[in-house]
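A single protein chain has been omitted from the complex, and every remaining protein chain is retained in its original position.
Chains: A and B, in written order; residue numbering restarts at 1 for each.
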Amino acid sequence: MDTFDLLATIIKVVIVFVTILVTIIILGLAERRVSGFMQYRLGPNRVGPWGLLQTVADGIKFLFKEDIIPDNVNRPIYLLAPVITMIPAFMTFAVIPFGVPLEIAGHTVKLQVADINIGLLYILALTSVGVYGLVLAGWSAGSKYPLLGGLRSSAQLISYELAMGLAIVGVIMVSGGLTFNEIITHQQATSWNFWKQPLAALVFLVAMFAETNRLPFDLTEAEQELVGGYHTEYSSFKFLMFYMSEYANVITASGFMVCLFFGGWDMPFIDEKALGHWGVVLSVLAFVSKVGFFLFLYIWVRWTFPRFRYDQLMRLGWKVLLPLGLVNIFAVGLWMALRA
Amino acid sequence: MTTILFYLFSALLLGAALFVVLNRNPIYSVVGLVFAFMNLAAMYFLLEAYFIGVLQVLVYAGAIMVLFLFVVMLLNVQPDRPHPGLIHPDRWWFGIMALIFVSLFLLLIGQGVRALLTSPAEDAAGMGSVADVGEALFTSFLLPFEIASLLLTVALIGTVFLAKKKV
Partner (left out) sequence: MIGDYLPVLFVFIMAAGLAVLLLVLTHLVGPRVKDKVKLSPYESGVDPVAPAHTRLNIRYFIVGLVFIIFDIEIIFLYPWAVIFSDFIKRSPFILYEMLFFIAVLLFGYIYVWRKRVFEWE
């Protein structure tokens, strides 16, 4: 790795990090504005034009709020939990490519922070570690609502992790590789995986909503039963850290979905790699608009479906999604065997 | 660069392992063990065994340790029970266990050193990729793989049978 590559990597890391943070800020506002739109009201529109600075103002307010650490918490774990939640949430996006490689002065710069040979498993592995943040936050608070919320959420996360893992297998089978570039190139050469494996896409979509703890699966913080769930006893920036992690996970999950089933940066009928710099711009735009759609879908679904009950959630994960994932794998296997 | 990282991760791994053993609070021990596994995974990556490295995180840190945490929380062990002390007449079997452990440990280290002296480690590049693991697993090691499914099924049924038994 020469100096140019090292510099390019550092710049990419910083750009992606800042982009995620900015997207979180926009998403915080979008969540409230879109919710307002769907409920035929305005939503926050006073701070800055169209309320654009609302989330920034909220962030500053969080900073100046009292940093309450209740008396009977387990201090080290209580302080560690938001950190454990946040690190995987902000690390996962690194392997997702967001455009075709850029040519600068004879060097090729991949528009992806880390092109590693086990890209898909990297995301799954880090997601599985994210469970600790929730369960430790719930346990350390020394209070009943967080404990129940943390336990429920961990059981939910591990259940839906299985469905998510199964949905991915079909995609790996057709593209024959675990890197995002292989998967996207394969989709570009043939067609998007969504058209070939709609069942896997559906299973993945449901699992993705459950993994990010979003409605209709937000049982961890079902307000009516559990107050705030695992973060009931957290205040100021420590609460904000859970909030930011949730949004970062939502962004990564959308990017993951787009890369697996909707061709990543691929724009149909256009060969981005032949268009030079304009192709790069076009591919990034395609990726951003696809991810934007899924971010919108997250909010849309929130106001469309009621929350599941916990027994329904478990039944859906273990009795419906798991068999469906297996059926998809063997359908794909049979189809490929017949074509060979 | 890799050498520095190797020593860094080894030091963190050993530190975390010591923390696990010496700590009195079981929850702290679980967190320490998760940290130790992460460092172990990093060392697998340095050895270019990528698949094993990611499995270390996915299975040990992400699945088995979650269960450990559940068990510790399920039992709700209070860490403030009086400790009988490490050296105590009732604990004579500690000494025997330690003796067995140390002799096994020395034996293994001796074997490793002898193997290194007689035939230096081969370059294992290209051995750790998922495709290589797959090729080996589904051709040469097919029978063990199929037996693994039997083992998993037995574990599954055994677990549920024991846990659901009316006491």
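We take it that a residue touches a chain if its C-beta (ideal position, glycine included) is under 8 Å from a C-beta of that chain, and two chains touch if they have at least 3 such contacts.
Being a predicted model, the structure only gives us computed values, none of them experimental.
> Can you work out which residue in A:30, A:77, A:134 or A:147 touches the chain that's missing from view?
Missing-chain contact among the listed residues: A:147.
> From the list B:2, B:111 or B:140, which touches the chain that is not on show?
Reading the full complex, the residue touching the unseen chain is B:2.
> May I ask which residue of B:11, B:104 or B:152 touches the chain that does not appear here?
Checking the options B:11, B:104 or B:152, the one contacting the hidden chain is B:152.
> For the chain left out of this view, which of A:29, A:102 or A:172 touches it?
Of the listed residues, the one touching the omitted chain is A:172.
> For the chain not shown, which residue from A:42, A:79 or A:285 touches it across the whole complex?
Of these options, the touching residue for the absent chain is A:79.
> Touching the hidden chain in the full complex, which residues of chain B are there? Just list them.
Output for chain B: 2, 45-46, 48, 51, 55, 58-59, 62-64, 66-67, 70-71, 73-76, 125, 130-131, 133-135, 137-138, 142, 145-146, 148-150, 152-153, 155-157, 159-161, 163-164.
> Could you pull out which residues of chain A are in touch with the chain that's been left out?
On the side of chain A, residues 1, 9-10, 12-14, 17, 62-72, 79, 82-83, 86-91, 94, 113-117, 121-122, 139, 141-145, 147, 151, 154-155, 158-159, 161-162, 165-166, 169-170, 172-178, 227, 232-233, 236-238, 240-241, 310-311, 314-315, 318-319, 322, 326, 329-330, 333-334, 336-337, 340 touch the unshown chain.
Convention: only the chains that are shown with their structure count from here on.
> In whole angstrom, how far does the Cα centroid of chain A sit from the Cα centroid of chain B?
30
> Would you tell me which residues of chain B are touching chain A in their complex?
27-28, 31, 34, 38, 50-51, 54, 57-58, 61-63, 65-66, 69-70, 73, 129-130
> Mind pulling up the chain A residues that touch chain B in the complex?
So the residues of chain A touching chain B come out as 74, 76-77, 80, 116-118, 121-122, 124-126, 128-129, 131-132, 135-136, 139, 151, 154, 158, 178.
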